[in-house]
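Here the structure comes first, spelled out in structure tokens, and everything after it is commentary.
FYI, not all chains are in this one, though none of them got moved.
The chains carry the letters A, B and C, assigned in the order they are written, with residues numbered from 1 in each.
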Amino acid sequence: MVLALERRIGKYAVLLSMSTEKDEFIFTLPEHWGTCVGKVGSMDSQKVVAAIETAAKREGIIKSDGYRETHALYHAIMDALSGVTRGQVQLGSVMRTVGLRFAVVRGNPYEEVEEGDWIAVALYGTIGAPVRGSEHETIGLGINHI
Amino acid sequence: MVLALERRIGKYAVLLSMSTEKDEFIFTLPEHWGTCVGKVGSMDSQKVVAAIETAAKREGIIKSDGYRETHALYHAIMDALSGVTRGQVQLGSVMRTVGLRFAVVRGNPYEEVEEGDWIAVALYGTIGAPVRGSEHETIGLGINHI
Amino acid sequence: MVLALERRIGKYAVLLSMSTEKDEFIFTLPEHWGTCVGKVGSMDSQKVVAAIETAAKREGIIKSDGYRETHALYHAIMDALSGVTRGQVQLGSVMRTVGLRFAVVRGNPYEEVEEGDWIAVALYGTIGAPVRGSEHETIGLGINHI
């Protein structure tokens, strides 16, 4: 089980989350990989979780029915939120807000076929006080087997 | 205090930490910004902290004497480690190890001169069991005023 | 101060919390021990705390007036919630919900009379997304001197 260089699922997710119209990263994902991206801004951490889950299901990255894939995605989201919040996974309750672009990538990042699919959730954007401009960048990445 | 698009200090730090000889991101940093990069692999979180601090001082990103800038860097490192470890800032004590590339960037990411210098610490690499290949990617970013 | 085998207060609390009409654990508690059980389902962690405190006071497991016993119970509940939530003691704010059966047991689990009364709070049930069936089991146990 060796991480294949050209299958860095986390790196791809991070680059997708940092891509903008003016500043896009161009790369080719391995065949049969799935991705979705989106945006969410909120003081409510619940809305961040919901936005990513909804997008991933709508885009067919994970199955809409059944619990298994939802469980895998949920913990990848929570891990990514840990990086964004650094300590307490709280936003409004400690008076801060986020503006995030998220990317979800699904595929096998290992050289061995048996490792199966994994899922990466990357969040990139800003965190700060609920005052325009009182914010700095933040990033988070969660990776889980699915 | 608006984050200037072309001065995304965190994004630059992340790209530097993800750059490799084979896969390099080419960009021009704003004038007078300072950066350093390095590598550290360990089951000992203390060594990760020390490696980054030593590099940042040796490369002149922060002042070697005095406490102020060391304090700013330290908390940026701890924030970055939160993203890498996602929950408990522990490595060997919960039987995991990291192989990280780090980047430290210093500069003013805001449009206003009065915001002064900020420091960004990005960590990118792998985390996993102390067995070759039993690992997945991980990322962390810490940003602080300095 | 040796934990007496037949006075395993935590084990009893866990078994009570896992008992159902169809699947009941039959055992005899030591004399003069007090117990109460109940159910609570919520996305609001505050309601879980309140349900257990209310039941324990109503059933006379702890004194209704005074702070001392309430303080002991509160921290036993928080410890039990740590096991249920595993990391962040948050439910709705990270978009998850619990359906729990709780048991509170009070007595002296040690061979020495001087150890006095202790209190055990056990929580057993499910945790998951606010979608029927998207859940798995969870357990938590908190023990405190009272």
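The rule we apply is simple: a residue touches a chain if its C-beta (ideal position, glycine included) is under 8 Å from a C-beta of that chain, and two chains touch if they have at least 3 such contacts.
Everything numeric in this text was worked out from a predicted model, so none of it was measured.
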Whole-complex copies, counting every chain including the 3 in place: 6
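The rule is simple: only the chains that are shown with their structure count from here on.
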Chain labels contacting chain B and also chain C: A
Centrality ranking, top chain (CA atoms only): A
Interface residue overlap between copies chain A and chain C, same or different (over half shared): different
Centroid-based (C-alpha) most distant chain relative to chain A: C
CA centroid of chain B to CA centroid of chain C, Å: 43
Chain A-chain B separation of Cα centroids, rounded to whole Å: 20
Separation of mean Cα positions, chain C and chain A [Å, integer]: 35
Residues of chain A whose C-beta touches two or more other chains: 78
Chain B-facing residues of chain A, complex: 1-3, 5, 8-11, 14-15, 18, 22-23, 78-79, 82-84, 86-87, 109-110, 118, 120, 122, 124, 126, 132-143
Complex interface listing, chain C residues touching chain A: 87-88, 90, 92-96, 128-129, 131, 133-136
For the chain A and chain C complex, residues of the former touching the latter: 44-46, 49-50, 53, 67, 70-71, 74, 78, 81, 88-90, 93
